[in-house]
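Submitted below is the structure of interest, expressed as structure tokens.
Left out: one protein chain. Kept in place: all the others.
Showing subunit A:
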Amino acid sequence: MAATNPAGVEALHRLKLTEPPMYLTPSPELANAARTASEHLFALLKPYTPKSPFDRLLVDEKFDAEQIWQQIDLQSQPLISAICRQVNKFEKDPKELKGIFKSSESEQEKRSEFVMEREEEEEEDEDSEDEDDVEEKDHEIKEGEREIKEGGFFDEKEFYDDEAIDYGLTKWKQGLEDDEDDELGILELAGEEDNSDAEKIKYDDFYTSNKKHDQNKKSKVNKEVEDTEMSDEEENEGSDVEDDEDSDEDVDQEDEGFADDLASDEEAMKDNLSTHEKQLLEQRAKIEQVEKESLDVKAWTMQGEVNATKRPKNSALEVDLDWERNAKPPPVITEEVSQSIEELIMKRISEGHFDDVQRVDRLPSKAPREMKELDENQSKKGLGELYADEYAQKTGLVSQALSFSDEQKKEATVLFKKLCLKLDALSHFHFTPKPVIEDMSIQTNVPALAMEEIAPLVVSDAAMLAPEEVFSGKGDIKEEAELTQEDRKRRRASKKRKFKAENAKKAAKKPRENKQTAGDGEDNTPSSEP
């Protein structure tokens, strides 16, 4: 064993005794104590490390935390792997374990104490946040190892990881129960999920022994127990450890286990399915349930209009008939409301601000009548001049300057006619043809010579009369002087003919008038005189 260096031990004790908050402030004494303690521990472990480059931990003042830590690391890494190997070895060969565990009850208690201690130290550990923190943890592992060596009763199997130990998982406990008849009770405990332990804890840790003992009882040869169940057992056992009540609780658990056998059997089958298949199963179960519900008769609250006869007695008292309504409730007219309205009215009155109908002026549809103003002043023109002006206007010798309003009037009338056409087209079913807007321009029958003389040069010839308008071609074209003898004869003959026709008409008219009262439809053709 390692030489117990008193200084080192004392340093360890000191570290243990200091309050965790003290670690938060850097203090040189604690640092020194930590150094000596680590040195001591290192020395303790040295024999067990297969090959280490250091004889002792170099913890002089000049070495900083990083370097010390690295040295420790160098030592501890191979050590840990060695321990793991040994643990695996014991896994496969649990009989050795049993042999160890059967030794004594007192050892149990010791172990429980140690376990508790460990837990306390762990808590301390977690509290401290010093640079020595990591070293502390390391120390713990080493302490545990030391205890192993000292006690000689533990197997490394117990110390898988911190959490396992928290839960109080101890192999020796397992081992005890293995001997009891219904170990399977423990197995059947329905577990909650605790997958953090899953990786390091293996099936074989717990159940390889069971397999060998109880193959006759249950046919669970290749049962893959979930880690959840183990971890749950750990939890249960953790509590047991603290309280030191082993047997009673275990018995209870076993009873439950019996009842749940079949269920867990199915669970085992379920565990063979993938997650997707499990989901499908759940869905199907839900669907079946919903279908079953919908086929059943509904509860009376869901049946629409329900009389008192259709529902059980006093059932309306139990149902909460209040639900959220979407409509706004009609306002209750309180005094305040009326008051506020009246205030509003008074305010409006004092402002004089009302929302009355405004009378709008109609668009004038008729043009305002032209009022003929009578000029009261004496006319400056004499009467003779007035007559002369009128005559000139009549004959068109004077081109009258058309007044402004006439021009506009013309334009307006033309526009209005076009507009009327459009409106009529819109509102009448039958077709209205376009109105002929005649351009009216006065054309006076004035001899061209006169026009040419008087009219300004700008006036176009188009305004003048065409030859047909001057003389249409009926009547005597030739003058008296121009006539030849035959022409004279012809004229005389036509004259005579006309005269005769007129006389015959006159003669026919008179007897017709006399006979009208009789009403005879006598055909009175004018008798042609030879």
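Rule of thumb we're sticking to: a residue touches a chain if its C-beta (ideal position, glycine included) is under 8 Å from a C-beta of that chain, and two chains touch if they have at least 3 such contacts; residues count from 1.
We adopt the following convention: contacts and distances are computed from a predicted model.
Visitor: Leaving aside the chains on screen, match the unshown one to its UniProt name from "DNA polymerase delta subunit 3", "Translation initiation factor eIF2B subunit gamma", "N-acetylgalactosaminide beta-1,3-galactosyltransferase" or "Brix domain-containing protein".
Guide: When "DNA polymerase delta subunit 3", "Translation initiation factor eIF2B subunit gamma", "N-acetylgalactosaminide beta-1,3-galactosyltransferase" or "Brix domain-containing protein" are compared with UniProt, the left-out chain turns out to be "Brix domain-containing protein".
Visitor: Check each of A:Glu342, A:Glu469 or A:Asp487 against the chain that is not shown and name the one that touches it.
Guide: From the options A:Glu342, A:Glu469 or A:Asp487, the contact with the absent chain belongs to A:Glu342.
Visitor: I'm checking contacts with the chain that's been left out. Which of A:Thr25, A:Asn326 or A:Asn377 qualifies?
Guide: Of the candidates A:Thr25, A:Asn326 or A:Asn377, A:Asn326 is in touch with the missing chain.
Visitor: Out of A:Asp296, A:Glu318, A:Glu335 or A:Asp355, point to the residue that touches the absent chain in the complete complex.
Guide: Result: among the candidates, A:Asp355 touches the missing chain.
Visitor: List the subunit A residues touching the unshown chain?
Guide: 326-328, 330-333, 337, 341-342, 344-346, 348-350, 354-360, 362-363, 426-427
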